[in-house]
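Data block below; observations after.
Every protein chain but one is kept in place in this view of the complex.
Each chain carries a letter (A and B) given by its place in the written order, and its residues are counted from 1.
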Amino acid sequence: MSQAPKQKYETVIGLEVHLQLDTATKIFCGCANKFGEAPNTLTCPVCLGLPGSLPVVNEKALEYAIKVGLALNCTINPFVKFDRKNYFYPDCPKAYQISQYDFPICRQGYLMIETAEGEPKKVRINRAHLEEDAGKLIHDDAHNCSLVDYNRTGTPLMEIVTEPDLRSADEAYRYLQDLKLTLSYLGVSDCDMEKGSLRCDANISIRPMGEQKLGTKTELKNMNSFKAVKAGLEHEIGRHFAMLESGQSIVQETRLWDEARGRTFTMRSKEEAHDYRYFPEPDLVPLMLDNITVEKVKASLPELPMQKRERLMQRYQLAAYDANILVQDPVLAALFEQCAARYADTKKICNWINGPLMKELNERKTPAATIGLTAENLADLIKRVDEGVLSNLAGKDVLTFMIDTGQSVDTIIKEKGLAQVSDDSALEKIVAEILQEHQDIADQIRAGKESAVGFLVGQAMRKTQGKANPKKIGEIIKKTLSQ
Amino acid sequence: MELHALTAHELLGLIQEKKIAPKEILDAVRERIQTIDKDVKAYIRLNESRPDPGPCPIPIGIKDNMCMVDQETTCGSHILEGFKAPYDATVIDKLKRSGAMLIGNTNMDEFAMGSSTENSFFGATRNPWGLDRVPGGSSGGSAAAVAADEAIWAIGSDTGGSIRQPASFCGVVGLKPTYGRVSRYGLIAFASSLDQIGPIAKDVTDCALLLNIIAGYDNLDSTSVDLPVPDYTKALKKDVKGLKIGIPKEYFVEGLDPQVKDAVRAAVKVLEDKGARFEDVSLPHTEYGIATYYIIATSEASSNLARYDGVQYGIRELAQKVRKSPLLDMYDETRDIGFGPEVKRRIMLGTYSLSSGYYDAYYLKGLKVRTLIKNDFDKLFKDFDALIGPTSPTTAFKIGDRVNDPLSMYLSDIYTVSANLSGIPALSVPCGFSKEKLPIGLQIMAKPFDEEMLFRIAYAYEQSAQWHKQKPKL
Partner (left out) sequence: MISEKDVKHVASLARIHLKDQEIGRLTKDLEKILDYIHKLNTLDVSGVQPTGHVLPLKNVYRKDAVRPSLAQQEVLKMSVEQQDGFFKVPKVIE
């Protein structure tokens, strides 16, 4: 697609996120809320929708929903009720889903995100409500049948619906990232799109720049990762552009993202007519969420990513970029603050965490929460490097060892003999050796090529397995060659 | 006297005096069923097992809409044939714990939709007082079983009169408790906001004894109420002197059989003589009861019965030739073949009234009129201890008389639906016979959770009138 039409049109996207809540049990019964068990082993009369069974609301699911609402700056409705959404589908055992229609738990909130240009942007939340998840359907083409597993039926699900405030696939992606981060702070969901604990549908339309009226929208489903959301939306926006540019009109429909082929296609409709016949669920009584209830949940809210970011920047004079990296993982942010309490150079601490430590974590493919690195050990390590006891390089080795063993920096230095060599006579001996081995480079330096000093320093470090003090080595090289 | 003809309290007395063994009661009732159920057809299926008798070994018939572990429960419908629940309804659990003998599933109108028990997939039940007559419905099997001594007790469910009207037609005592008094967990729903399980018994004492067993809060039913359960038999000892009872004038209008009217008036006289004070009162929205009831009940039913689609349990019917898709055809065929005409009619009516564009005019309007009807009662119960009137406008009608006229069938619930719409408890107690020797029922209504008032008045009346001593000739 060309650039020109892109500037002619404005993209309008609204997202609907379905979020599975991490309660111990399902929303309306005591079956365990677990993923990956053998089919139909986590069911009971209630979640199977057997005749005569009745739902009872899980108070934890409600608490989590209020938490999410508050974190998204929503108003918590003082009067909440459940409704039945009627439709036939084999994964919906009662042939209705218990959901919320006109009195959802949360309405009118927002999430602040940062655009690609670094500008803050408010994405408004229209509503967020609680409902039950459906079962899982597997299509068995070999036997020309479908198979149903009801383990997932009744998993507490929150639907979070934005206003059509997003203006690009990238903004949608950023919204999802920030939403996921906020939710992970709350500890209410693992937000794993691959497992389906976070699912995202999008409404997309485009309109000529300056136009107020929304264009015809399509609904896009089946995007199973954050990247897929971005790719699917980009493709669908492109399709809209191309259609309008070629004088065709958009058909309002539901489309599916085909990840493998990188395109969207029309979904065959589940039913001929969608008329969900919502009505109040007579088996559940209304919920009156008074101030005391809401305030109690509010008091239990942790510091949220945006608040944490601001605080880190102010209190520790961190750059926005550094603070942003730290808040991505509350465990690392906490480690940072604990280190900062022991050692004043917060910039250095931040660099160590965002640099070598992150690298270690990525290589190990393990979350920060699972390694046994204490703030005390990390702060001491940074101190020793700054004092010149350890070289930077040796410091990184110590970090690896520290993560593996949980030992203190001084123990490791002693055991491994890693203390930096700063003794002049020892260093002069090494420099002499290096100059002997690299006479050509030495000549270049003598001729005025100062930049070649670094190479020789590197050779010295290698020779001493990182134990040499590089600053001193450089000085000695320069001194020797100028004589 | 034959044991099957006795009441529960008489039998419990005999057991306590060690004059009989529990086993003898069960044998007597089973023999009675063997002898006469071919005529009455009160049961759909019998439970052949012999559980160990507990402290209260009374044989009891269970309406076929309550789940019992590993026992077939079909709601009188073809669509649930073969369905065995993997769990016990709370009421069943309570009965089993009490030691009651669950002897079989009694017949009912399919999914409790009907007032005659003719809408059962398993055939009609007959009224023990006239085998050409209906027993009423939908708990017709339960009421007929008790009337014919084929059970000492029975459990029914009442959505718009389904306990009280058959109790009235069969000359037994039937109670619809306050909504929330008895757990609905395991009761196969017809209309969730109206359904309530209740006892059917040979006399008022037995009715109170049975409510003692089944009443109470249940944390599996969000609509059950956490209030203590009194010993209802204690209420029987209180007299009616000084009670203020209202007689709603709307219950004595055109359509009321004069014989029923006379019997009810005579009953009022009996209670007056015992010191109760009567006053004519008005329930001005009575005439809107049936219309309101049919909107709300069918709307809820259309959703409650959607799960019978051939996916999980019950029957499954596949299309001979694919019309839409194998799955959609399975839904359509299963539900076409599985449901009888009355159930289909009500599902259609309910689906229509909830459908896009009609919700406000039907369902929402129904809920608003329900408020008006409830307000009528709330207002009266500020001044009155109870209300009294006929249970049904007529005595038992002939089998086949109303099956082709759904509306006239619906209108036979005119005096009973209001109690469901407003949630109040209501009881039907025999108050005489027509000249054809068909029983007539007196309906007593009280404020929510005042079942004791119903027992008190009904017992006082029963002790004077003694109608309960009469038995049908079978």
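General observations
The rule we apply is simple: a residue touches a chain if its C-beta (ideal position, glycine included) is under 8 Å from a C-beta of that chain, and two chains touch if they have at least 3 such contacts.
The shown structure was predicted, so the numbers you read here are calculated from the model rather than taken from an experiment.
The chain that is not drawn here is touched, among residues A:132, A:149 or A:171, by A:149. Screening A:267, A:294 or A:358 against the full complex identifies A:267 as the residue touching the chain left out. The chain omitted from view is touched by exactly one of B:193, B:212 or B:304, namely B:193. Touch with the chain that is not drawn comes from one residue among A:287, A:301, A:331 or A:419, which is A:287. The set of chain A residues touching the chain not shown comprises 23-25, 29-32, 38-45, 48, 50, 56-62, 81, 88-90, 137-141, 143-150, 267-268, 270, 272-273, 275, 277, 280, 282, 284-288. Of the residues in chain B, those that touch the hidden partner chain are 83-86, 179-180, 193, 219, 222-223, 225, 285, 287-288, 290-292, 294-295, 302, 306, 309-316, 318, 325-333, 335-336, 339, 344-345, 347-349, 351-352, 355, 362, 364-372, 374, 406-407, 410, 421-423, 448.
Everything below uses one rule, namely that only the chains that are shown with their structure count from here on.
In whole angstrom, the spacing between the mean C-alpha positions of chain A and chain B is 57. For chain A in complex with chain B, the residues that touch the partner chain are 44-45, 48-57, 84, 86, 88, 90, 93-96, 146, 148, 272, 275, 277-279, 282-285.
Contacts from chain B toward chain A in the complex involve residues 65-67, 73, 75, 80, 83, 85-87, 89, 184-189, 191-193, 219-223, 299-300, 302-303, 306-307, 309, 311-313, 324, 327, 331, 351, 354-356, 359, 363.
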